[in-house]
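So the structure is just underneath, and the comments pick up after that.
One protein chain is absent from this view; the other protein chains keep their places.
== chain A ==
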Amino acid sequence: MGNPHNKMTKRKFAFDGICNSFFGFSAIVWLGVFVPYNSSAQTDSVKKANELKEVSIRAIKLSKRQLSASPLQILSGKDLERLNSLSVADAIRFFSGVQLKDYGGIGGLKTINVRSMGTNHTAVFYDGVQLGNAQNGQVDLGKFSLDNIEEIELYNGQKSTIFQSARGFASGSSLYLNAKQPEFENGQTDHVKASVKGGSFGLINPSVLWQHKVSDAISASLSTEYKNANGRYKFRYTNGVYDSTFVRKNADIETMRLEAGLNGKLQDSSVWAAKVYYYKDHQGLPGAIVSNRYDFTQRLWNENFFVQSSYKKEAGRYNLMASAKYASDYVRYLDPDFVKDDGFLDNRFKQRELYLSLTNRYKINSFWDVVLSSDYQYNTLDANLDYFAYPARNTFLTALATQIHFERIDVQANLLSTYVNDKVKQFFSAGNKNELTPTVMVSWQPFDNLKEFRVRSFYKSIFRMPTFNDLYYTSIGNTLLKPEYTKQYDLGLTYIRAFKGHKLQQISIQTDAYYNKVRNKIVAVPSANLFRWSMQNLGRVEIKGLDVNVQTVWNIVTDLSLTTGLTYTYQQALNVTDKNLNYRNQIVYTPVNSGSFILGADWKNLAMNYSYIYVGQRFNQGANNVYNYVPAWYTHDIAFHYTKVLKHDRFRISAEVNNFLNQYYDVIANFPMPGRSYRFTIAYSY
């Protein structure tokens, strides 16, 4: 067996030698932020140019980014358009405190984990109504195209308003995807936007958006998109001795989305909206790249349909908001490598959801509001699994909330009551659950004459219900599960400052320190053998973190403006479940350091975007040992846009290079990410 003692010297690996490129990362970031500033020995002509803009700059307006009592990050409008992003998932990588779990490629599952609490603690709202998934509690953000999204907001805790549905109070963090709202200037009755994207992975992605003004009070919109890609890309694995490049196979995807909406305004200035959404896809499921296995046969089909409508009246002392939704989701999974006595494994899952929400606000006086929100939700899951329970769930949410708001202080508090009742057609049901959870949020301007500086803080206790899969998945589910609880404590500050007559026109900083605790974390644990896992309330996690966000706006010369966005995240997320097993080890896939940097530039008809993402070293399993070590990864993306406006017609051409230094990496072990890739867009709008 060779001489074992020779090998002993090789034990020290990786940890002592890891070059912490985080410092390198900070270096470029600060270079990016400050180089132009320091270089700005001002010339007279520049001064003059700036003087013209001063008027608008002096009266700095605090946006919701500064005023929100809960930490808020936004990507919207031009910034979002400039960014190298195909889906919502690509864009949210630039938020702090966020990890995107990405299985790679266009069709690979992409879910968001905010502040290490776990995917199921983030609710995703599409045009104000939550996208539910009672089966596994996860929303695949790779399925949501940015094509008709105007704004992405991420709130830690909850949205900073009490005038919201009870669902809005019911998650550890909330991601809002807001579709483009039709706006018509004088005389306009139609807007059309058509675009085609194409590039690496065999991508072809045409889309059309049509907005029509039906009357002064009503507008209609129609958005449709088709996407086809063979999903092939090169990836490389090496251990320094072997060095192999492969092509990702069975990664093809074809999707279709159709969305229609009506927006209206009534005479009392209340507004209503209605939306129908249909999405369908068919894709290959490329599996883990393990030794001797590089091709796969598994297939997946998805079909999502929902119709939702909402009504909002905000005038007067009594305000009302109502919404309703019906959703139906179908998933089919086919595994030709798994042959049962009656053919291939061919699982079909069908979910239905009915959702009703009513929110009442009463403004007691100029500074004191109270809200009562009630939601009802009904979910069912059917599956062609043996021994399946066919669960149905009734959820009643009631939130009682109050807000006291003065110019310098804003206090929001709410108590959320959740009642859940599960029924099954056979076997055991999880029965009833009743929970009462509070949230308190404060935003405060401590100095009388410094409106630009605010302190914010929140405390939130919330939980996630065990999903249908957790409870009822045949041979895994455990109906004895309790909810998974989280407690969040956050303290942060925001500061914004505008500069007169400088190249640096505006700088804005938001930073938060937080402490989260996850209790009764639902984890899969072994029972009799590897086929027989069971879900248990086992995990406890303690998370200490720091999020930093800095945005700057520059005006270098008359036509050249720059914006930068910088995020940094520090997270210590420790497993404190069991003193004998991986105790106080950093939890799986959570880097201690991560960050991003975006530089956007606009010059006349040209726009450019450079973006950088850094994710520090982490571990792909619970034990923080050398075999589970995953090195840091960092990608650089760049995009160029050219816009030409002819009267009302607007043409736009974009070219993007993503991961242009061609770094090969995995986000999830053995699910390789693409190296360098290209994308081109031609868009026309009227």
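The rule we apply is simple: a contact is a pair of C-beta atoms (placed from the backbone, for glycine too) under 8 Å apart; a residue touches a chain by one contact, two chains touch by 3 or more; residues count from 1.
Rule of thumb we're sticking to: contacts and distances are computed from a predicted model.
Per its UniProt record, the hidden chain corresponds to "YncE family protein" from the list "Binding-protein-dependent transport systems inner membrane component", "Peptide ABC transporter permease", "YncE family protein" or "Succinyl-CoA--3-ketoacid-CoA transferase". Summary of contacts with the chain left out: across A:S270, A:T380 or A:Q663, the touching residue is A:Q663. Only one residue from A:D216, A:D386, A:E407 or A:D448 touches the chain missing from this view: A:D386.
Check A:F338, A:Y489 or A:Y642 against the missing chain and you find that the one touching it is A:F338. Of the candidate positions A:Q267, A:N292 or A:N449, contact with the unshown chain belongs to A:N292. The chain not shown here touches chain A at positions 1-2, 4-5, 7-8, 10-11, 13-14, 17-19, 21, 24-25, 27-28, 31-32, 35-36, 39, 43, 46, 237-242, 244, 287-293, 297, 336-345, 386-387, 428, 474-475, 478, 480, 523, 525-534, 536, 556-557, 560, 581-582, 599, 610, 612, 620-623, 625-627, 631-634, 636, 661, 663, 669-670.
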